[in-house]
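Complex shown without one protein chain; remaining protein chains in place.
Each chain gets a letter, A and B, in the order it is written, and its residues are counted from 1.
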């Protein structure tokens, strides 16, 4: 979509459910006063409000919402307006049971929870269409309304007969003939051939649960179905006469949907971030969150919105630890450093009952503004006003790491050398962390993303090579790129069908090696990578490796930088290098320890010409940059847990934070260079 | 109910299933001889006998039972007669499937197990009515029969359409209007409003499972339904012409029912106790059992019956350890010390097959009376005769600890600061143990119980304050009582709806503080409570605290006795004191370690004027008293695992046990003072 979403400021505010307080006008009034005090400029309303908006079929009750929007507007506060489809009224379910979801065991759910609706049901779509259209007609051009928030945290799947039929249609369109499907899915195994598309059923623990290609396509279909519903929601809004931009709030590393497919159906990406700060060292949590921020930003390679975050502690984690003083500020600014144009909270006022009543909020059950949380929220609001000019600026990345959801789905379901745990996410983080530790912005990309413009691309555990992906990688390297490929790559095509003739498929000559066998290691096993004398990177330390060890056979012109230290494959390559065109390809044969990657990416980064924003960055300090029109904004945040020295060159001026070389724990600064 | 249940002796005997041995009259005859030898004076029959009592619909076969009752009576043995409703014959299920239960997933059970019947089914109720009436008509006035044993270990729930309808009726009666229910349940959250009672369904993992108030009311309804059934059972007995007292056997810390509601529907409380002696130190198990005995006694504040206990080892625990020599005697006397008027066993003779065939029994498969178990049972029988005068005497408690099932239900289901484990029971035990360690009798009470007469009341983790409970606590303190309140108290009302305006609700001024935030600690975290110089209790040690730390703001006239030692809330109060009226309120802010409570209750107990029966009680020795007409019976039992000195003052005379100051492990003594 091409609607530009720029507000010229940071959005500060969050989710608000005034419908829970209609019997307490005093509270509604107090809240607006509190919002202004806390520098809140944006309020999201309408999430889960269907039963209040339409208490009986066709009886729309919008007055209360109109009043809230007016009141907010009158106080200079913008509105993000949600469609209410995340939950539905009881009358709808009683009259039209088809709107409820059917699980993989083919049981239709009862009323309850949220996200409990069939994405295909014509009834549900029609009810949604009427509601969204009416909302758009009434509020869609109100000057307070700046963004549509479509439903809430889309997720889950439905196995009802209507969805089954859509799945078959989707497969027919994808494969054309049943013979082609049989061939791609390898159904000859265990007599699973289909003689027509009508015979196909979604995967089920009660039925077929090991035909990997069926399961993979089902997951793709679920994403397609969700997006189809999202598009229908948007169309209803347009039909209602509103042309405001739309977003949908995505979730942390959510494996139920392939978010890269949302690129073209949202005007701006937004997401909900609920890290468990203080569970481990803050810098570890920061790396983990940073990767997710980067993933979300990379979907459109544009700023995104932090749609939800917790001003205090959540209520659904095993243990809900309070955010320590300063944590809210640091976490909020961390999102901004990685490309967010907002800091929004769930929630502005705590609900009095039901499942999230103890979820942290700007205003809690006590109800005063004399709380620690309220004070810290207010400080965040003030900070965002102070750095207002940063809003809308870009994050430019010199490096990228591949993290592809389809690859993730396929690999984890494939029954291979290590079913216990492949440690895929850990492997992604091992590439990402040492690059970020150098202050280098990193994109987290899928196989569909272009590789142009990156100086270095890491492709870890790319088990699945989609059609043409080997060519894309080769072109990138041939043109001068530095490519880091690892073990368990190029094994299957995009229907999880093994490539014949050797792997990594299509890359044997380019990478200068062929994988012959792969060893699965028990959790208590390890091997070592031993550097070879004179390797061109000057690696000199030995590192442990675990979990998976690829046994490769190299070409004559391939450099072996490291070798295995033990077991029957002692002496076989553990790290190789092969020049290719103007570029180069490294191949990491085993699941190396983190320290290896630290040294490796320092040396390969230098070789590839990555430019660091600061010479020295102490461990645990997070550094990131945003830029616009020649201006560079440098974010430095101390997540190390101790006081550290981070001197900044004279060309920078301070935009936020205290001056001086020393930074205390959780301290953040924003510097600017023109 | 007001039938006085006093037998003028201790009941000794237990469950017996002669219907399993009708083909072996020799065995039935031998058994009676064995009973007499073992001082068995009471035998329970009829549990689970329905299929033998009514092998075909309407065909009652009572002769075998009549014969047994006659034989027992002729030998001077009393009978507890059970109604057989705990299991039902196969013909009934085949003809009337509605009698079977429906689980929360809305699946009707198949025949099998026990406790597998719908409490609402008109058919089941009618079959029960006919059976109970017939049994009462035939045996209900027999001189041998001294008590009705209604069904067996009531438990479980049914989600069938008939029960759903009853649930709706129950709600309609409770709330009057659907608007009131919506308000109390906070259904606006996630569009869960109901427009009529007809729309309500019981909780289900397939449907609504996070609307806490619905789940809480469902649990209450299950108790109400069970009691309704129990009352119908009793009514049928009365209809049959029997006016003998009734009991129902309750279970160890059973969370499926709210036992306090059984107070008025039983003539005497009875329960089944199966501790895992020898799994940890005996004194720990004794504390655990003692608390349950006290809980059962406190329901009616009257002596109770130990209806089942194991003469040997069970067969359903993970590991069934044999009771060591002397354990049976000590455990039996321990029940008596806490208020039991009986020692009854499951079972008198081991069944030959099916699921409990290896459960310990007075007479085992071998069948002789020359076994260790038979010998020890005989010794218990002799002991009970020796202390016969104690039967019927009262247990008077100076202190009470709140342990309320509704509070337990609400708190554990509420999704708050620690979903992993709130350690509620441990917190109860931390109050109970140091009081019992001083030889002080303790009542375990609910919010409904009066607080009058107690010198000290501990109210730990009283998350839910039912309507009026804050007032009850304040009145108690105002009139001179010593109240110990803890963190996570007064948070919600009785529909789990959060109190607004600050917590502990209604107690802020009385306790002299307000809770501002609560921190959840991981299992590996801890903080410390550090005593303040000059605190009026003279506390001088530092103690660790874990799991939950309440951050409170105190009034000027509140004494802070201890403060947190670490983290950002270092220096904030950890223990406070506030004078209130003629009394006083302590507030324990965090989940303190056991040793804290030991010191705390010694000092607060003294301050509150608690009177100890003995000056010095070695650790691990259990001391309790019963009294009647000026006589005091002092029970001293050595669960410490070693020989200890427990001198008793001259005013006491020995009723049971050996004289002298030294007590060997597992040794027990009963002293009497007039």
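One rule holds for everything that comes next: a residue touches a chain if its C-beta (ideal position, glycine included) is under 8 Å from a C-beta of that chain, and two chains touch if they have at least 3 such contacts.
Since the structure is predicted, the reported quantities are computational estimates derived from the model, not experimental observations.
A.B. asks: Among B:10, B:35 or B:50, which one touches the chain that has been omitted from the display?
C.D. replies: Residue touching the absent chain, from the options given: B:50.
A.B. asks: Quick one: which of A:81, A:521 or A:644 touches the chain that's been left out?
C.D. replies: A:521
A.B. asks: Out of B:3, B:29 or B:324, point to the residue that touches the absent chain in the complete complex.
C.D. replies: That would be B:324, which touches the missing chain.
A.B. asks: Which one, A:26, A:63, A:173 or A:420, makes contact with the chain that was left out?
C.D. replies: The one listed residue touching the chain not shown is A:420.
A.B. asks: Which parts of chain A are in contact with the chain that was left out?
C.D. replies: Interface with the chain not displayed, on the chain A side: 105-106, 183, 185-195, 199, 201, 204, 206-213, 414-420, 495-503, 514, 516-523, 567-568.
A.B. asks: Name, in rising order, the residues on chain B that touch the hidden chain in the full complex.
C.D. replies: These residues touch the chain not displayed: 17, 19-20, 23, 48-52, 55-56, 84, 86-91, 94, 103, 107, 109-114, 279, 312-313, 315-322, 324-325, 350-358, 365-367, 371-373.
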